[in-house]
Every structure is written in structure tokens, then in C-alpha cells.
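What you see is the complex with one protein chain gone and the rest in place.
Coming up: chain A.
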Amino acid sequence: MEQLKTIGRELAMGSQGGFGQSKEFLDLVKSIGEARSKAEEDRIVLREIESLKRRIVEPGIPKRKMKEYIIRLVYVEMLGHDASFGYIHAVKMTHDDNLVLKRTGYLAVTLFLNEDHDLIILIVNTIQKDLKSDNYLIVCAALNAVCKLINEETIPAVLPQVVELLGHSKEAVRKKAIMALHRFYHKSPSSVSHLLSNFRKKLCDSDPGVMGATLCPLFDLITNDANSYKDLVVSFVSILKQVAEHRLPKAYDYHQLPAPFIQIRLLKILALLGSGDKQASEHMYTVVGDIFRKCDSSSNIGNAVLYECICCVSSIHLNPKLLEAAADVIARFLKSDSHNLKYMGIDALGRLIKLSPEIAEQHQLAVIDCLEDPDDTLKRKTFELLYKMTKSSNVEVIVDRMIDYMISINDNHYKTEIASRCVELAEQFAPSNHWFIQTMNKVFEHAGDLVNIKVAHNLMRLIAEGFGEDDDTADSQLRSSAVESYLHIIGEPKLPSVFLQVICWVLGEYGTADGKFSASYITGKLCDVAESYSSDETVKGYAVTALMKIYAFEIAAGRKLDILPECQSLIEELSASHSTDLQQRAYELQAVIGLDVRAIGSIMPSDASCEDIEVDKSLSFLNGYVEKSLEKGAQPYIPENERFGMVNISNFRNQDQLEVTSHGLRFEAYELPKPSVQSRTPPISVASSTELVPVPEPSYYRETPQTAPVPSSSDTGPSGLKLRLDGVQKKWGRPTYSSSSASTSNSSSLKVVNGATQVDGVSSGNSKTHETSYDSRRPQVEISEEKQKLAASLFGGSSKTERRSSTGHKVAKASSHASEKLHTSKSTTIYSTDNAVEKPNLVQPPPDLLDLGEPIVASSAPSVDPFRQLEGLLDSAQDPGTFGGTKAPDFMALYAETPAGGRSAGVAPPLSLNRDGDNLIPGLSNASSNTVHGGTTVTNPSQISKGPNVKEALEKDALVRQMGVTPSGQNPNLFKDLFG
């Protein structure tokens, strides 16, 4: 055996005969290969590094030896050790005239260096020289290096030469030059924008390889902007046709298929170009049909082409014949034994299901097989498919399956994803309140720490607002079932923090609402939570606030307050807590307990967590002050858009704006400092910061929402519609908090949000039918039929039931607030006479909610009347005929112009004083909507015109958000000015 091994090794050596590697290197590789442990390997490599360090600097090393050293360096670095001491030698080697050494040098530098490395500057010159070389191999090597090593700054240095090489006589050079240009386009689109026509030209290159290479950059360009390339549809189709008809040289055949990789690329491009374009699609039908017919499905690559055809068919304008062909191929894929093909089949099915849901029904059993397959990849893909085909009739089965799977896996990344999908589906399709609560409980229990905090906020809001029906009984049922299940769960050990927050909030808000549980029982439970999770301050904060609410409700109801001794000691302990937030809460609790019934009734009215609060968003009450200041010679307010680019080093400008302007380098000279008089601070632009705001007494706001509205004193403007001011704010100054605070607490906009993004549960009538129909289909015990049952419950009504559009609910929701709306519109008309800044609220549902091509509801709710706007939009979404009269089309158009696609913009009263100070309700559907208000402010009403301003505000909004500025929204000075 030993002998055989030696022979084998010699054989191997033979294959690199005269290779130039020394015995040393061979021994190194061998010893590393035979190393038993990582430690041993490290030792060997370190020894090697030491010897290389020593020898590489020796004078007069033969070049051949040097080359080996460089390769050994590469090897060492591949094993994860630092070889930076040798980089300079690799750079030196690129200067060598010898081709072999030069190539080795280039290879090493492309592996060692990144484009911003200091040594690059030493190579650029060599590259420039080599690009002009007569030897095309040197040119190729240089082009390879260009792809990796040239950055935005050095592009101009080589660009002219690369462009010149597009016309080189060797096709290998042309190919690489195209790739280099493509790479430049990736790194800095502007630097090559004038050269993009070259790609079109090269499409007609005589060499198929060059043509194929051109497809890569074209694909990218078309992905970004399909419309400018519609004229190429015919060319692409004819190329594809020629390729499919074996017109290319035989060398491009692979498994008897003509240039499959080129076909795939072309199909991808056609899919992009034909998407939503009937005319373009019609050109493609014949050739795609041909490929479907011709393609041999026995080889991997043939199937790859077929799969690409399916993708193309699903993307271009619908053609029934092609759809049929695609369905056939999918059937073949799914029936195949190969997991790879099944995977592709499931993926393809997910694409086609949007177009024709019936296809899935034919393959139900295959899909279920995949779901139970031991292969994780396949399983996940299948869950993705199920997610796409979920509707109210099968949501229970699917979500149950998902949760089971979620529990079974350890991969946190995927767990998070699947948990958020569960939540989304449950929110969207929940057949009953009870089921919804149970599902959410399970998700939180098993993945609570992984889901976005927003999900918890959503859940709380849902419980607070109900499912949007008008009857209160359903809502209170929902709440009591939530309370009951939480009391049940609360005893379990180690619940995730997020879940505990939800529990505490719900128990505080609704624990005693239905009278089933006594206050002392619930407060006892809350105390237990606070004690057993004593390291978690957020949970403790929630618990204390919940206690306060329960006591307040007790007092308001006229019952005698019975504070458990453990609660008493908890409160005392917390009033001496290190956390100021907890202390604050504890003191507030004690203060509230001491108040009389009437006072408590107005501070803490029961079930008022989702009431609207009026806010004078134009800050008209400040007018007097502003005028006075103006008389005294203060500078008038300049809207943000007009002072953009103005350098202002006085404290006139607040921190956030400074941040905006100070991004990037400024090249123009600074202005001279202004006389100090000018920098007198007008009231609205007081420097804001993330510092603490004095927490106001809750009672103060509760009682005077209309008479003394509190200004939303954000730096960028009072663009929020209304504030929720009835509570104590918590945890000032934490970064996580400020972002959510910015997007919350505006109850009127909240409604808008609710209407548009929140997909509520099924309406009561609906849910009943679903429940009953589901019951009859529930999987039964017989094992043989189990699968079929599952299939039935998954696919059962797929063709009958449409995916429930959320719009119906929104209308219901909007109209259910009709009375409030009247109210709002009245008060807002007053504001609009003040020429209030129009601040659009763009709310878009997360895109995947609407993946069945429902009309996208972009509701933009300016200050005037969010509900009317919303209604207009919803009407238009439902019935395009009723557009007239509402502003909906305008807003849709505006929306389309907003770069910040799915993000929701601009709700955001900066101060979020929530009812209980917990800031429970995330304003918008998107966590990242760190809503920055681009709106301008009050002092100069003449600057503000309604029409364009919306757009401006939008643009600015997007801009500011791009800059990553999050309004902190707290403004202590203003508070001091106003109240102190």
C-alpha cells in the first residue's frame, strides 16, 4: 500500500514535471495536508512564514525562486495567515518583463490587494504600460488585474486604453476589455456613462464569445433601465434564434446543446425586456416556444435552459400556450428524482402560481413530498412557495407547518425569516381572533428574541384596535382571549423579552377590563414578571406602567385599592433604581395612586390607547411670539429648501441639519461669520438634540389636547399631524427608542397606517365561512390519507378563493372612523387657513403583501384630511372609475416619483408621548422609517405653496433619509421656553 502511494505521488509529480516547484514546497504542502490539528497546521505555516520572511529579502534571489516564494505566499494567505510582508515583492514582480513572472505577479496582487490598498498606486503605472503591450497575453493579464484593482479614482487612468482595446484584433482581449468596462460601470456608473453605447456595438462582434460577454453588462444595464433598450428586443430574439438553431461554432456546444450559457443569459434579458410589455413579448413567443420544444431535458444544462424559459414566460406578457409548455416542464421537474430538479420545479412553480393558481393544484402531492423531504434547501424553497400561495382557506395549515419547522431549526437567520413570515400571514389571513392570538403566542415563545420589535408593537396595536370591525364585542373578546392566554403563558420560564413586553402591556391595559380577573391577581403576576426578569429593564418598565394602569382603573372604578405587599416593595425598590426611567415610572405610579377619582379618570381613561388627539401642527399659538421676535429684529424663518447649501456656522442651524450639510467634503470657501445679532435664535430652530426632555405630567396633556396643543418641535419642522400626548415618555435618549418614537404616536396617521398597511383579520362574516369550510377539511387520523388531506387543505380552494385583498377592510376601517373624520376635517380646515405645511404621509404596504398584483395603495395623507385622502385612494384602488374629485391620482404619481420605494415616509411627530409612555405603537409598517420630516416650518407661510411642496417635501424626505439622519425629536429648550 505504502508503495502504491509513493507511486501515486510520483505520478502526481510527473504531471507537473519541470514545474519549478522545489522539494521544500512539496514538503510543506504535504505536511499541511497531513497535519492532524489546526494547531499543528498553524505551527507549520508560521515556520514557513518565518523562513519566507528571511529569504525573500536576501539579495540576488533567482527570479525563478522568487516566483515560487510568491506562490508560497499566496498559499500561506489562503490558509488564513498574514502574508502582507511579501505584498511589495508581488508588486515588484508585476514590473518584470518575463511573461511568466509578470502573470504570477498579477495573480498574486489580485489575490492580495484590494482596490484601496496603498500599493495600488505602484501598479497603475505598470498596468498602463502593459495595456499597450504587443503581446496580447500581457494585455490580458493586465486586464484581469484591472477588473480587480482599479477603483473609482484610478478609472480615468486606464479608461482610454481599455476603450481602445475594445477594438483589439484578438477576441480574448476584446472580451476582457468589455468585462473591465463592465466592472468600471459597477464601481462608478458615471465614469463610463458616455461609453455605454460600446456595449450595444459589441453585441454585433464577429466572435460569439465576445457577444456572449457583452450580454453580462447589457443584462445589468437593462435591469436598471429596461425602457432604453426596448429597441434591442428584436436583435436579442434573433441572436437567440440563431443560437438555438446551432448557428454558432461547434466549440460552443455543451452536452450537444448550442451555447446554453448564452441562451440562459439571453432569456434572462428577454424576461426583463418583456416584463409588462405586450408588444415586446410578442416578438419572443416563437423563439421561447421553440426552445421549449427543442431543449433536451436529459442533461443538467438543458434543464437550466428550460428553467430559464419558465422564468421568462412568467415575466413577459402572458401567453397561454407558453404557459402550458412551462407547466409541462414544471411537472417533469417535480416528478424527477433529482433534488436539484425538484428545487428548480418548486421555484418555477412559485413564479407561475401568480399567473395561474391552478397549476399548483396538479402538483399538490409533489409539493407535500418536498415539504417532508430531508433536504433543507428543498424544504425552505417549498415553504417559500407555500408562503406565496397562502390564502384564508389554508392559512392555518401553512402557518402551523411553518411554526413546527421554525421550532425544529437552529439557524437563527432563517428562524427570523420564517417567524416574520408567520406573523405576516397570520395578520393577513387570520380566520379567528383566537387562532391569531395563539399563533402569535407560539411565534413569540419560540422566536421572540429574533423577531423585529415592530411585530410586537403591531400585535399590541391590533389588540388595542381590534380587527377593524365596528362591533366592540369582537374586540373585547379578542382582548379577553389575549389576556387569558397571557396569564396562562406568563408562568413559563425564560420567555423572550419582547413577548413579555407585549404581555405586560396587554395585561395592564385590558387585564381587568372584562372583570374576569381581579386586580390583585394580575398585579401579582406582573410583579412576578418584574422580579423574575429583574435584569431586563425594559420589561420592568412595562410591568410598572402596567401596574399603574391597573391601579388607576381600579380607582376610577371606585374600588378600594389593594396594593399587594410585593407590589409595594417592588415600587419602593424601583424608586431607588439606577435607571432613571424606572425611577420615573415608580414615582409616577405613586403619584397616580394618590389622586382622586376624577383626576384619575382624566389621566388614565380606560381603553383609550387608540384615541385621537388633536394637535395644532402649524404651531399657530406661537405666532405671537414669532411676531414679537421679528419686530425685535430676529431673522425670519427660511425654509429648509432655500437655505440648503448655505453655510451657517452659527447656532442658527441645529445639529441634524449640520449633519446633513457636513456630509462629504466641501470644496468652496466658507462664508465669513455673520454678525452675532443675526444668530439670535428664533423659537422654532432651537438646537435640538438627543438630550432628555423633561417628562411632563401626564395629566397635563390628557386634559388639554385641544386648547394647548404641544408643538411638535422637531428641528426640521412640525410636520407630524398630531401628537399623542397622553403619557409619560420612556427611556429618553436611547437610540433605539428615538427612531421608533419618531414614527409613532400619531393617532390620526396611525389610522391611515392601519388602513393602508395593516391587513386586518378577516371580517366576521368571512371568517365564519372559512372556519366551517376548514373544519370539514381538517386532516384526519388515517395515515394513508393524511397526505391527501393535507393537500386538500393546502390547495383545496385555491382556484375559488381569491387572495383576500386588504382594501375592503381599509374602506371599512376608514368609514368606521367617519365620525372622527368629520371632526378632524373641521379642525384641519382651520389649520389649512394658516397655510400649514403640507406633509404627505406615504404609506405603502410591504411589497410582498401585495404580490398578487393588487393595486398598490399608496395613501398619502397630508395634514388636511388624512381620512378623506385615504378614502379617495381606496376608492380608486377598488374602482378606478371613481378617481375624480379626490386627489388620489396626484398622489399616486407623486408616490411613483419617490425614490424611497416601499418605505413609508413622513408621519412622525417627534415627541411621542404615549398613553402609558411605552410608545407601543410603531407608526408605520416599516421599521426603518426613521421618518425624517422634510417639511418646512411655520414662520414664513408665504414660502409654502401647497402643490409642489408635497413633492419637495418628499424629495427632501428621501434625501435626508439617505443621509441617514434620524430626527431625535426631543427638544428640551423649546420645552423650557414654553413651559418652564
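One rule holds for everything that comes next: contacts are C-beta pairs under 8 Å (C-beta built on N, C-alpha and C of every residue); 3 or more make two chains touch, one makes a residue touch a chain; residues count from 1.
In the analysis below, contacts and distances are computed from a predicted model.
The subunit not displayed here is recorded in UniProt as "AP complex subunit sigma", chosen from "AP complex subunit sigma", "Ribosomal RNA-processing protein 42", "Translation initiation factor eIF2B subunit beta" or "Origin recognition complex subunit 2". Here the missing chain is touched by one residue of A:V57, A:L99, A:C204 or A:L318, and it is A:L99. From the options A:I44, A:I61, A:A157 or A:A172, the residue with contact to the chain not on display is A:A172.
Residue in contact with the omitted chain (choice from A:D82, A:D118 or A:D225): A:D82.
Within the full complex, the residue among A:A326, A:L378, A:M604 or A:L790 touching the omitted chain is A:L378.
Where chain A meets the missing chain, the touching residues are 4-5, 7-9, 11-12, 15-21, 25-26, 29-30, 32-33, 41, 64, 67, 71, 74-75, 77-82, 98-101, 103-104, 107, 111, 114-115, 135, 137, 144, 147-148, 172, 175-176, 179-180, 182-183, 186, 209, 212-213, 216, 219, 223, 251-252, 254-255, 259-262, 264, 268, 300-301, 303-304, 307-308, 338-340, 342-344, 374-378, 380, 411-414.
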